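On to chain A.
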Amino acid sequence: MKVNPHRFKEFIVIAVVVAVLAVLPVLGLPRTWLLYIFLFFIYLALANMWNLLSGYCGLISLCQPAFIGLGGYTLVIFTWNGLPLYMGILGGAIVAAIFTMLISSAVFRLRGIYFAIGTLVVPEALRVVFFIWRPVGEQIHGKGAGYMIKGLNDVSMTHIYWLAIFIGIVSIVIMRLTLSSKMGMGLAAIRDNDSAASSSGINIFKLKLFAFVISAFITAIAGSIFYMFQGYIAPESGFSMKWTMTMILATVIGGISTEEGPIIGTVIIVFLHFLLARYAGISLIIQGILLIIIMLLAPQGIMGFARKTKIYQSLLRLTAGDSI
Partner candidate 1 sequence: MAETTILSIVDVTKRFGGLFAVNDLSLDIHEGEAVGLMGPNGAGKTTLISVISGQYKPEIGAVIFQGHDISGLPPHRICRLGIARTYQIPHPFINLTTRQNIAVAAMYGKGIGKTAAAAEADKILDIVELTDKKDVRAKDLEALTLKRLELARALATDPKLLLIDEVAAGLTEVEIPNFLNILKRIRSMNITYIMIEHVLKVMLEAVDRVTVIDYGIKIAEGTPQEVMEDEKVIKAYLG
Partner candidate 2 sequence: MPQEILLKVSDIDAYYGSLQVLWDVSIEVKTGETVAIIGANGSGKSTLMNSISGIMHPVRGSIMFDGMDITMMDPYQIVTLGISQVPEGRRIFPDMTVYENLRLGAYNHRARPKREQSFENVYQHFPILEKRKKQLAKTMSGGEQQMMAIGSALMSDPKLLLLDEMSLGLSPIVVNELYYVLKEIRSKGITIIFVEQNVRRTLEEAERAYILETGHVVLSGSAESLRAEEKVKKAYFGA
């Protein structure tokens, strides 16, 4: 295969940006700034994985917090049993993936908006489960069924920060690989017309499940990394609808069904967090209003809007690839 010079240029740009971001903590950037960059990459991974399902498969998934919570709690269970952190992260991702397979035969019978509500029930149910269940002993920290994550003493904040950058970049790469592969074409076909897709030989169930599993896997890892940073997980936060809101906001504001959308949207969300750090409620109200306005006026989000402009069109012509 020949290397596309434009793609190569893009790769260089991303590598440089990542390298600069990666050395920031060493250079002594203020901690709050690092926090926002950390959040950016975590949210980016989450938004990308939601976009993969909602924007590219037509599956409006509201059960993403289930994967985040499962990731976090698996990390707790692993570390409390003396297993290494990284094994805990991987374990959480695997648990989330297996969980996806278990629920898939039920939720894939639902279409469109029914799928959305069906998946909404899942994290709520898990929240109650983890509220009752004490997976590792009876030690309760703070309120309810929350747990500290053990084994964090040897891990520096910088380390966790790098992990966040890593998972954020991985999510971009996965999107890119998935969408430019045979699978991406299959998903596009399913989203556009599922009966024609199925009579063109596409196994709809298998392809959707594959996307769902990938999404759960990466979402769980991003969740685990977030809770490594937090050091503490409780059912109310781990399985909270707030996660879903963040993903929806970032993706829809930036532009659903576009690869760049979640990146732009996440920048805006994190920037709002930063600006209104002391007024979290107001920040969320603004985000809610923003979501409504975008849906009413520019449903394709900022990217969809930008794509119509001349500058973008000419940029596109410059970087046109060799895809089918």
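By our rule, a residue touches a chain if its C-beta (ideal position, glycine included) is under 8 Å from a C-beta of that chain, and two chains touch if they have at least 3 such contacts; residues count from 1.
Selection criteria: all candidates are chains of the complex that A comes from, given by their letters.
On a predicted model such as this, the values are computed, not experimentally measured, just so you know.
Within this complex, the numbered candidate that touches chain A among 1 or 2 is 1. Residue ranges of chain A in contact with candidate 1, taken from their complex: 181-182, 185-186, 188-189, 191-193, 195-204, 324.
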